[in-house]
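With one protein chain held back, the other chains of the complex are shown just where they sit.
In order of appearance the chains are A and B, and numbering begins at 1 in each one.
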Amino acid sequence: MTEEELLVVGKRLPMIGADEKATGKAVFTVDIKLPGMLYAKILRSPHAHAKILNIDTSKAEKLPGVKAVLTHKEARVRLLDEVALDVRVRYVGDKVAAVAAVSEEIAEEALELIDVEYEVLPAVFDAEEAMKPGAPIIHPDVPMMKDRGNLREPIFIYGVGDVERGFEEADYIFENRYITQRQSHCSLEPDVGVATWTSSGKLTYWTSAHGAFPIRSILATGLNMPENKVRVIVPHVGGGFGCKYGRLEDILCALLARKAGRPVKLECTREEEFISTRTRSHAVFETKTGVKKDGTFTARYMKAIVDLGAFAHGIVLPERAGAWLMMPYSCPNYRYEGHAVYTNTPSSGAFRGFSSVPGHFATESDVNQIAEELGIDPVSFRLKNRRKLGEMNPYNRSPIDASPLDECMLKGAERIGWWSNRRKTGEGGSVRRRGVGMAAMVHHAPGLGVGADAERPGWEKEGVPGVAEIKINPDGTVHLLIGMADIGEGINTTCAQIAAEELGVHLEDVTVISADTDTTPWGWMVAGSTALMQTGGAVRAAAAKAKRQLFEQAAKALNVAVEDLVAKDRRIYVKRTPERGLTFGEIVGPYSVIVFTENYRIPDYVAPFGAQFAEVEVDTETGQVKVLRMVAAHDVGKAINVNIVEGQIEGALQNSIGYALTETLTLDEQTGQVLNPNFLDYKVLGATDMPKIDVILVEHISPAGVFGAKGVGEMGAIPTAPAIADAVYNAIGIRIRELPITPEKIVKALREKK
Amino acid sequence: MGEAASLLAKYGDRAKIIAGGTDLLVEEPSDVEYLIDIASLPMDYIKDNGEEIKIGALSTIRGIEISSLFKQGACRILAEAAHDFGHASLRNMATIGGNVCVAVPSADFPTVLLALDARAKLVARAGERTVPIEEFFVAVRKTVLKGDELLVEIQIPKPPAHTGTAFIKLGRTSVDIAVVNVATRITLRRKELCEDARIVLGAVAPTPIRAKRAEELLKGKRIDSALIEEASQIASEETKPISDIRSSADYRREMSRILVKRALRKALERAEEGL
Partner (left out) sequence: MGELLVKLHVNGEPYEVKVKPYWTLLHLLRNELGLTGAKLGCGTGECGACTVLMDGKAVLSCLTLAARAEGKKITTIEGLATGLELHQLQEVFIKKGAIQCGFCMPGMILSAKALLDENPNPTEEEVRRAISGNLCRCSGYVKPVEAVMEAAGIIKEKKEL
């Protein structure tokens, strides 16, 4: 099928289910109300680090309307290194007890009646402090590096060549230190679950989550139950962005429901979302780079100190950040050291651009500084240094093609007027100064495999499959069943498009059912920019098999060879004599269906590249940075649905401009408490804060992706912060190396410059 | 209004007045048992009787934003403050009375009203009194309202000719409460010669404050860039800002200077229109 012949794929088509959302009929987990349903609340620790010496729930249990109470005596379940409920609390907000009652008010009242005796322990809130010998140990049972406090074993070390020799060969050495902050997902729908049991021991659990099957796995393991007795349904989800991969609260909700013998809903308040769900890690990066006068790299070293928070749900960042250091640019010597450190702060975890976003701020800011100081234009510098065809990716030791980066950079540069607008830095003299900046990116895709991932259980193993089931109905219409969840990213629609294209039917002929562990095939989570490539690939393969069977039956009926047939517009007909054909319904017949299921694994990792350009105006008196324009040029392989692909990049920019300028979860330095657990003081961008956005879709067909597609969920979030930092530099001649770039930091830096 | 006052008297500290509810339902003070809903009282009006402008305490921020009386002239800073207030649905609900009575340092209307020499009309069962806005604010979330008193109206005297005003609010994003807000008023006797001045700052002290030393510097003088710079510097020294989650004290002090400078320039420009 050539490009011109695509009828459904590659178009702007409305999302399936959008009408339900536009009319308020779409049911989200928060909307679910079952007869007799109870409301659960969690008692949370006021201390950052403490032992629970005694917990007395007797008064709470006697409160009329309270139907179940859990403490560590009744519930101790584990997820990675986190246990709930534990005899120890490790951050302000950690779970202490759980209550289910007939109303939210009574549940809240019950929490206040629970008496807890704590032995407060010394706490530590900064990763570098937490690595010192003598720091209070947060996980005595987890192996730590000797005499390094809360630094987990191992330190992730990998690279290629010999950086020390590379530094000796350099003409110039650059050393920098960068700090990136905690960022909260702020999904509009909070974390929530509804659990109900039958008397025969079957659990049904509705939840706002990234996937149904991973949650089923967590519940089955935690409750020690067989998977066929746990049904997880993911209805419409109000946003995820990495937040909702499954938590111990899911198990607690189920346990409360079982104890009470009634359905239970456990819904986070917005405040709980901020203090107790996972954040993007706070991280410190120290870089050392050696270059020759002509801009060739001789050595690049990066040390990452990643604050895991109280639990290790965010371990992938320190593990994998070095991949993005090494991947885009040629250099014979690389070394990465990733440190994963516990502190008594909210646990970190996945967040759009998980292992890429924080490190890119360091590595791309480095590249921009080095280019400038060598007198080389930052775009030209990257064109020169990006890996050539035939080079090996040192992270997974397979070939890498960085050429799509060129088109992204050149198209983006042209669109923003880079060559004329990148004037000499710091010029102007007026109070408000403008500048342009840019940065490049590379990111994860399925098939990345090897390296540190292969040794670690629980996370994405090499080649998590996509699975899809196609059913052709007697009348020729199609049901498509996938285990993947549609949380707004549109996987239902893109998979329907793929099925329709492959089969030769219309989009409205395909009905999609997803994310129900009792009825749909297995699916992973919406994560790592993998959903479309994994599940979409399975859809296409299953559809191809179904089509093959249709062809075989049609060939017999029409007395031709299979090769003589083509499927288009709901018919299968003879290529040379199109009037000779049959509709799908005529082939399938009134009493049968055609069913095919496919397990699909991506053959290769194909890196998605991209570049973003920012134009900013800095008010040098107030320090305010106004982003006037963002140009985002991303290699998406093939845009299956153009609206969806653009929407992903546009939405990611809201997250990442906030990351660059306004968003930071702030903790009290003395107590570890979150100081801004609300939208008043955790500033996310609204419609009047956003710049003009230009999305350029570059389509370098990926040999590994369905119809050539690459995963676009995260790419838009990755180069934004360094691009904006570079634009600020171009405007005022100062490089800010700590995020977010607030007005106070700019005013302070300008004052120091004088 | 009498009923409201009676209820206030009856329940004392256990009751609170609710108008727009946009602060009360967020703060949810735990000691409040009764809410006295005054939304249906006839206090939503904006009138100009020639000598002064009277704004009913229940006038919504949206109403002030679009009022034809505030499109130009010295009172335009009321519309400008309304324009920068929260977002559309919040402006539909919140009232000027609420913004004044809640008396948080970051509130915008106290700053503006202080620059306009406004007065607050308070009504109780025993009678009524009018308090200059400057005396209305006592401390954070504390006003002179006592017993069964209800704020019913804001009165703004017509400013003299050749008066220009300006209002600037600094927030972290475009929808925000003020990190610092400033309102200025300059009355000219003739071009550049200042007859009277007001420089008011909010969010830099427990209540909105007039930078009186800075004001004195301007009175009777020819206003030029250098004088504006000096006045701004002195104004910033008159502030008592704190460091909190939104900003450091240092930044607030420095921004006081910048905003006063910009607001004085703008007020001067506006005062000069027609001279």
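Some points to look at:
Throughout what follows, a contact is a pair of C-beta atoms (placed from the backbone, for glycine too) under 8 Å apart; a residue touches a chain by one contact, two chains touch by 3 or more.
The shown structure was predicted, so the numbers you read here are calculated from the model rather than taken from an experiment.
When the full complex is taken into account, the listed residue touching the unshown chain is A:C186, out of A:M144, A:C186, A:V379 or A:L582. The missing chain, though absent from the display, is touched by one residue of A:L121, A:M690 or A:L750; that residue is A:M690. Where chain B meets the missing chain, the touching residues are 18, 20-22, 25-26, 35, 37, 39, 62, 86-90, 92-93, 174-175. The omitted chain makes contact with chain A at the following residues, 12, 14-15, 17-28, 30-31, 33, 185-190, 236-239, 241, 269-270, 487-490, 641, 643-644, 646-647, 650-655, 678-680, 684, 686-688, 690, 693.
The rule is simple: only the chains that are shown with their structure count from here on.
Averaged C-alpha coordinates give centres for chain A and chain B that are 45 Å from one another. Considering their complex, residues 621-622, 662, 666, 675-676, 680-681, 683, 685-686, 688-689, 742-744, 747 of chain A touch chain B.
Taken in their complex, chain B has these residues touching chain A: 87, 170, 172-177, 245-248, 251, 254-255, 258.
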